[in-house]
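With one protein chain held back, the other chains of the complex are shown just where they sit.
Think of it as A, B and C in the order they're written, each chain with its own count starting at 1.
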Amino acid sequence: MIIFRVHLIILFLFLSIRGYSQERKEINFPNLPGYLTLKCDFHIHTVFSDGDVWPTIRVQEAWAEGLDAIAITDHIEYRPHSQDIPSDHNRSHEIALPLAEQLGIILIRGGEITRKMPPGHLNAIFVKNVNLLERESWFDACKEARDQGAFITWNHPGWKVQQPDRTLWWNDHTRLLEAGLLNGIEVVNDDSYYPEALRWANEKNLTILANSDIHGPTGTTFDLEKSHRPITLVFAKERSPQSIKEALMNRRTAAYHRDKLYGDRAFLAPLFLASVEIRSELPRLENMQVKYIGVHNNSDIDYKLKQRIPSIGFTASPLLTLKAHRTTVLEITGTSDEVKNVSNLKLYYEVENLIVAPGESLPVVLEIQNF
Amino acid sequence: MIIFRVHLIILFLFLSIRGYSQERKEINFPNLPGYLTLKCDFHIHTVFSDGDVWPTIRVQEAWAEGLDAIAITDHIEYRPHSQDIPSDHNRSHEIALPLAEQLGIILIRGGEITRKMPPGHLNAIFVKNVNLLERESWFDACKEARDQGAFITWNHPGWKVQQPDRTLWWNDHTRLLEAGLLNGIEVVNDDSYYPEALRWANEKNLTILANSDIHGPTGTTFDLEKSHRPITLVFAKERSPQSIKEALMNRRTAAYHRDKLYGDRAFLAPLFLASVEIRSELPRLENMQVKYIGVHNNSDIDYKLKQRIPSIGFTASPLLTLKAHRTTVLEITGTSDEVKNVSNLKLYYEVENLIVAPGESLPVVLEIQNF
Amino acid sequence: MIIFRVHLIILFLFLSIRGYSQERKEINFPNLPGYLTLKCDFHIHTVFSDGDVWPTIRVQEAWAEGLDAIAITDHIEYRPHSQDIPSDHNRSHEIALPLAEQLGIILIRGGEITRKMPPGHLNAIFVKNVNLLERESWFDACKEARDQGAFITWNHPGWKVQQPDRTLWWNDHTRLLEAGLLNGIEVVNDDSYYPEALRWANEKNLTILANSDIHGPTGTTFDLEKSHRPITLVFAKERSPQSIKEALMNRRTAAYHRDKLYGDRAFLAPLFLASVEIRSELPRLENMQVKYIGVHNNSDIDYKLKQRIPSIGFTASPLLTLKAHRTTVLEITGTSDEVKNVSNLKLYYEVENLIVAPGESLPVVLEIQNF
Partner (left out) sequence: MIIFRVHLIILFLFLSIRGYSQERKEINFPNLPGYLTLKCDFHIHTVFSDGDVWPTIRVQEAWAEGLDAIAITDHIEYRPHSQDIPSDHNRSHEIALPLAEQLGIILIRGGEITRKMPPGHLNAIFVKNVNLLERESWFDACKEARDQGAFITWNHPGWKVQQPDRTLWWNDHTRLLEAGLLNGIEVVNDDSYYPEALRWANEKNLTILANSDIHGPTGTTFDLEKSHRPITLVFAKERSPQSIKEALMNRRTAAYHRDKLYGDRAFLAPLFLASVEIRSELPRLENMQVKYIGVHNNSDIDYKLKQRIPSIGFTASPLLTLKAHRTTVLEITGTSDEVKNVSNLKLYYEVENLIVAPGESLPVVLEIQNF
């Protein structure tokens, strides 16, 4: 039988990579001055809690979908497969780690403290030993996580199962915040956006996150052909776990969900400006004449612009979509004789799908050379 | 703690369906006279052997991809996850069964007898207790399977790991065949087609199969947007496990791989004819005139036609692709004065991607009314 | 030189079909009891007025896009290309006719009476000689059209260029209506929907139309991969010009624009019911249990359902999208013990994108057998 086993090992040596997704689809957002724009997902499950896939699949998915970093965060207190899979809380991370290193995916150790509301579900990432987080008291679990150096997040704060009527902030969250045990909040979880979470992030200096909370394969949960999983953009000094943690602790993030970004204007404004390039052809705009401007968008997101203030001396489209990786034609029509003497035409828009606060979009100015 | 667990159960009650693929993409092939055309995959792995997903995912995938029946066939002798998952050989089937019943997917119990070559890997499906197939001798394992009523298949006969130079038929396969322990053969496995297997199926009366042998999620292994997993079409009297077994035992199948079908002309010919509809518009074809014919293909496969014999009295395109779910225009040009008196114009093609033997395509005749 | 020309003709004989779109994408809507569902576009331009393509292209486009009938309706009073193309108003129809006959596209002769508002632009189709419609007075032009047997439509009644502030009904339209010179109204033109037009169609017994008003090639104006041009569905007794005219005169139409249909519930209700098929698997629904229902939609449109009234004894998704050519899973959960004795479960929805009046959707009932 031992010989038999050896034979089998040889037979299957080359199987290890079977079924591998061989191509990586990069996510295109420009870097910001001084920072790399890293693409991260900090909330992921496997068969080791109530997920449906083996841990290595999470690394393969992350690689194929263009991510830089992920955290596997299996539930600590909820393990419906434990009859078949009795392993400990560090195991899913350990299984995934070798492949992550080979593919250059940054794998962050984490676990999900899974309680009824309040305080609901909390993710602790950058921890050292998840087993020690299995505590009777959720407060003790959070303290243990912090002692291990954790970044702690309140997950899906508006989840209907736990907050069926209203998305509330509880005293227990204040207690966590004041004890330094709450660093971030999921503004987006799975396919849900929580406007209250964005407001609290702004008011209470919490870091904005968008995570997938994926249980099944990503390909059956999200439309990866046309869209992407929820992603936290992290503006980090380097591509390393330490730099990601430093950026998270200093709130340098944005939440990327479907065709929207949620974040502070300090990051969304330079991201937008680095994404677009304006190309002005002949001739100089004159009264009663039309001039075509090409606006190229090198990012993966369609920017949806809406005029804030009419320009003086010319009219432009009140609505304008700058499609991803396309050049969009913008028509402007002169309405005064003076316009031909203006060398720098300004258009005042807001970007409807770059959201800085609930109900509030990013204002931008497009400047066009007229010559 | 008991109360706590109860709370958790309630919290997660509604989670069971999270991440569910909510839409089923039907596979469109016509039924044949007297038979339903069922879509099946009889070779599938889960985390319980060397696969990467939980068994219920296999049911969800099958439902979403339009299948009627699947068999989960985890390796019996090769279980690299057994350190974490020590359960028995029937467990993956049992976990998947309740969801299969709810979604109307026919789930067939099976296992893969996994040996070095010869005889390589053999699937036994329609068995009752997979645990009893764990035997020192592969021949004994096959006998046990037969005693349980199994349909037995030789899997991926040309797999490079086991047959690196040539795809050979070994004495051990003759021994199995003569003992009534070999019923079918995979002409297609994963993304590989084995022409030798098609030849042997024809010569030795083995049933033709196309199976996925899927280990990872189907969505990362196959291009489900534009294509499909390998599928065995089963021409069954009813949609039931018994009818599927009866059809398999009587060789009423075809192998569906990418844009090709492999099978006996007794099934491919009526399948093609039931797929196409010919629409002839005015005017009657005359000498030196062009007539447009619309040929509609209601199946999911593009039929690639190549002229076998020129027609008399008119010319037609020597190559013609009938795209799936499209009407293709076929131009015919009169080359004799007599053609206007012919009421039934015949075009002689072969369908290059309907394959009845290695190197041999299905011949067909398109008949066009001329009036 | 004569010989030279003969050579050229031979050289180009086979060119006539170059650049031909060889495939037709059928538009899938079910027929209604007693009526065929024909797909039509009654407002189309060519280079003979201010369009950009040769008339035969309009036939090729119609064939490739799955239409049954079109009308070329070049402007009578506006011909910006007349310096280069001085031909008369019947010419574009005559050039397109032979190809239409060969491809089985019903080509209806028409012209667009093109005036300032009121009355704006009016289409006259089913006319015999468009040249006679070139009259000083638009009223005389309409009378001439009626004398020729025309069906007359008010085009794009809310066009911003002519009605910049509000979409108004003018006395001149009442005058036309009372004189029997107004039969239909464009509820959809190009990419615009005019709710006022839908209201007027209902109030004044006008026929509902959706037309493309296409000037450039359809492929650069509409997204033909994912969507379609605006189309008038005509519920006709036969596939003939006479039957189309009879159906138009009797208001048996619906307007198909993007993912919406506008029309009378007498036609939208049977269209929806003929599009969906409900498949109920085991087991019978019981209290606290979940049952999955498959709902298949065989049409090209995604139906967006919204619950009108909660059902008794069970809950179901308040929102449900039945994707085109997909089977969607509908989960229902028992909430009473009696539900297992109900053999016919009823779900009350409205179909948000089937619109019978401004702001009013089609109500439907889905009935599910419970056994």
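In this section, contacts are C-beta pairs under 8 Å (C-beta built on N, C-alpha and C of every residue); 3 or more make two chains touch, one makes a residue touch a chain.
Owing to the predicted nature of the structure, the values given are computational and were not obtained by experimental measurement.
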item: Where the missing chain makes contact, among the chains that are shown; value: A, C
item: Candidates C:Thr37, C:Thr73 or C:Thr114 - the one touching the absent chain; value: C:Thr114
item: Candidate in contact with the missing chain, chosen from A:Pro30, A:Pro80 or A:Gly294; value: A:Gly294
item: Omitted-chain contact residue, chosen from C:Ile27, C:Val47 or C:Leu103; value: C:Val47
item: Residue numbers in chain A that touch the chain omitted from display; value: 17, 20, 22-26, 63, 101-104, 279, 281-283, 290-292, 294, 296, 323, 325-329, 331
item: Touch residues of chain C, complete complex, unshown partner; value: 4, 7-8, 11-12, 14-15, 18-21, 47-48, 50-54, 56-57, 60-61, 64, 77-78, 80-81, 84-85, 87, 91, 95, 114, 116, 161-162, 190, 214-217, 219-221, 224-225
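Simple rule for what comes next: only the chains that are shown with their structure count from here on.
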item: Shared chain contacts [chain A and chain B, defined touch]; value: none
item: Centre-to-centre distance between chain C and chain B (centres being mean Cα positions), rounded to whole Å; value: 39
item: Multi-chain contact sites of chain C, meaning residues that touch two or more partners; value: none
